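Here is the structure we will look at, set down as structure tokens.
Here the complex is missing a single protein chain, while all its other protein chains stay put.
Going in written order, the chains are labelled A and B, and every chain counts its residues from 1.
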Amino acid sequence: MTQSHSFTQTSPARPARFRLDREGWISLSLLLILAVGASVAYLAGENFFVNLASRMVIIALAGVGLNLALGFGGMVSFGHAAYFGLGGYVAGIGAFHAFDMTPALGIPFLPNGSDQMIPLWLTAIALCGLLAYGIGRLSLGTSGVYFIMITLAFAQMIYYFAISWPTYGGEDGLPIYIRNQLWGLNTNNSLVFFFLCFGLLLAALSFCHRLLGSRFGAALTMARLNPVRLATSGVEPRPIKLVAFVISGMITGLAGALFADLNGFVGTSMLDWHRSGEIMVIVILGGVGRLYGPVAGAMLFVAMEFWLGGLTEYWQFFLGLVLLAVVLFARGGVFGLLAGRSRHE
Amino acid sequence: MKKVMNAGLGLLMATAIAAPTQAENVKIGMITTLSGGGAHLGVDARDGFMLAIEQAGRDDVEVLIQDDAQKPDVAKSLADEFVQRENVDIMTGIIWSNLAMAVIPSVVRQGTFYLSVNAGPSDLAGRLCHENYFNVAWQNNSLHEAMGEYMSTEGFENAFILAPNYPAGTDALEGFKARYTGELANEVYTQLGQTDYAAEIAQIRASGADSVFYFLPGGMGIAFMKQYAGSGVDIPVYGPAFSFDEIIIGAIGDAAIGVRNTSQWAYDLDNAANQTFVSSFREKHGRTPTLYASQGYDTARLILAALEVAHPDDKDAFREALRAADFDSVRGDFRFGTNHHPIQDIYVREIVASGDGVTNQLVGVAVEDMQDVYVDQCSM
Partner (left out) sequence: MTLSLLFEQLLNGLQLGTMLFLMASGLTLVFGVMGLINLAHGSFYMTGAFVTAWVTGTTGNFWVGLLAGTLAAAAVGALVEFAVIRRLYHRDHLDQVLATFALILIFSEGTRWLYGSSPLWLNVPDSLAGSVTLPFGVEYPLYRLAIIGMGILIAIGLYLLISRTRLGMRIRAGENDREMIGALGVDISTLYTLVFALGAGLAGLAGATIGALQSVQVGMGEPVLILAFVVIVIGGIGSIKGALVGALLVGVVDTLGRVLLPDVFKLFMEASAASGVGAAIASMLIYILMAIILIFKPNGLFAVKH
């Protein structure tokens, strides 16, 4: 239902322009594989594989967020775990206070925590937007390596903060005992939860598609490729980039909230700098600057994690080799291999 | 990563295939830490557990073992795999409290039994206690509380106390303070995973304390003690057994001699079950078991004793059998409180030279029949 919705809405201004080229076909088949695969697994009673598909979808969503900053905005953020983790903690803390019947953050005049997904998602998106605005404001003054490092440093700051704040578990993390609720849906049902995540992924993809097709998208591309030219045409590149960075943080934060609900747990491992690297890896594996790249990247990554992890204890060794090979020899990632060079390159 | 270990090893695989009566088999899922800086705790817990399973020689008990790499999210997804895919009857093995909190509440809610070989976070003893959850080790605070009492009776009046800044660390110092009657020279929290303790050791030197109590498990404890020994500070140190297990003191060496620590078990405890355990563990693995191995061993023996009474499919009967704790614990007297946490003696051990290394030697009892303080918060 959400699926058809997003596709008809893809580009209402230019309905004829949405043609299925090779990249389009690949994208569509990836989504189909996910949806059909999850449904078949559910019918076969294999909840584990449904959850594996949900994991792919959620990690893809985090990648879609980062891709907006990294692939389309040229901002190499090495700190997206901050938004992923913050989103997760919003879901966790909301559920914690709802379970305890105490006001959010223990501040008396705030409403009680919530176990409803919609307000939790909105809170996660809003807070991640604020955080990304703050970090973006301070970081976009720098560029190149400095930008990479300062985003990493901010994420580390939040990581250490979360570790040392005992109220919400610190290093122990925070379990979500009962998965958060959405109206009358049974979110504990693995397939229902999968399609919730899937719907949000489609919504995010369609949002990004429209955003990039708009004047804003053109300005963002120009800000990445030639900021000087953009400035001479009267548009300041920095605010454009900041907006993209904020939206990017929001999408990744939403993914974090879903991830916490999928696992029934939020912990500092969601804020770890390895997580930032992992989200980046997903974007690169799929193909930088391809809208559906993170979907391919996430599917490949989670599948490798599952398959290699079953074969050998040292699966990350092989992940490293694959990654190295992709960076050195297959720069376009999965999409580069399957669909040829990107329009964005 | 996936290791399927059968009781009778290869032989068992054959019987499992040959006998189509798998419905009556008992499947145990063990998630424990086998890699990373804290791996020796998980390895010992596993080896102790598997020793008891092998000794029982039952061919209808299957144990699946997975490594959680000390990461909560990994443990959580492994637990989902065990419960949803493998349909295990019983789960066990988790070492760290943060992993336990991530995994156990949802596992027991889904109707699977969980027996803790090590972690005993306060929530699971108190407000989140559950009828399917049993702790066969201790509640987190216990050993620290006992040390607080012991140091008070030893006449220390000005202790410097130290733990990592994370909830189990806070619990440790709270536990210590609960029964300690003297003054505190200082109370310091370090970073989790911190490896350089120069600043803290300088503070200890300057504090004028008459004793140091610290809780630093795994690699942190080794780093601290090595640096402490090299610093020339000679204030006596005390701690729970977690800071001084056989592996840690082996790495520290002579610098550890004379240190006293509290434990619910010691390898030289004089009872028949313990003598069998220690000698067969040494024979099989060529090393002296740590308290983690003893906890793994006891956990397996409790499960085996309960299996004599009922199959886990009959949940109420099996639960009653677990609650009865009708087995000879290697630590001596053992029974469960109403919150399914142990009531047991806590002993004091001293580190002494032995051969070309050092070892823990039993000194006496610190607290008899110790029960955790959270039992009143449990509504079970």
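As a convention for this text, a contact is a pair of C-beta atoms (placed from the backbone, for glycine too) under 8 Å apart; a residue touches a chain by one contact, two chains touch by 3 or more.
Please read all numbers here as calculations on a predicted model, not as lab measurements.
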{"item": "Contact partner of the left-out chain, one of B:Ile28, B:Met147, B:Ala172 or B:Ile222", "value": "B:Ile222"}
{"item": "Touching residue (missing chain; options A:Leu34, A:Leu61, A:Leu120 or A:Leu152)", "value": "A:Leu152"}
{"item": "Given A:Leu52, A:Ala98, A:Ile125 or A:Leu319, the one touching the chain that is not displayed", "value": "A:Leu319"}
{"item": "Touch list for chain B against the chain that is not drawn", "value": "34-37, 39-40, 165, 170, 173, 184, 187-191, 193, 195-196, 198-199, 202-203, 205-206, 219, 222-223, 226-227, 230-233, 251, 253"}
{"item": "Footprint left on chain A by the chain that the document does not show", "value": "70, 76, 78, 138, 141-142, 144-146, 148-150, 152-154, 156-157, 160-161, 163-166, 273, 277, 280-281, 284, 288, 314-317, 319-321, 323-324, 327-328, 331"}
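As a convention for this text, only the chains that are shown with their structure count from here on.
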{"item": "Inter-centroid spacing, chain B versus chain A (mean Cα positions, whole Å)", "value": "38"}
{"item": "Of chain A, residues touching chain B in the complex", "value": "46-48, 51, 163-164, 166, 169-173, 175, 177, 263-265, 267, 269-270, 309-310, 312-313, 315"}
{"item": "Residues of chain B that touch chain A when the two form their complex", "value": "1-2, 35, 67, 71-73, 76-77, 80-81, 84-85, 97-98, 101-102, 105-106, 109, 121, 128, 165-168, 170, 192"}
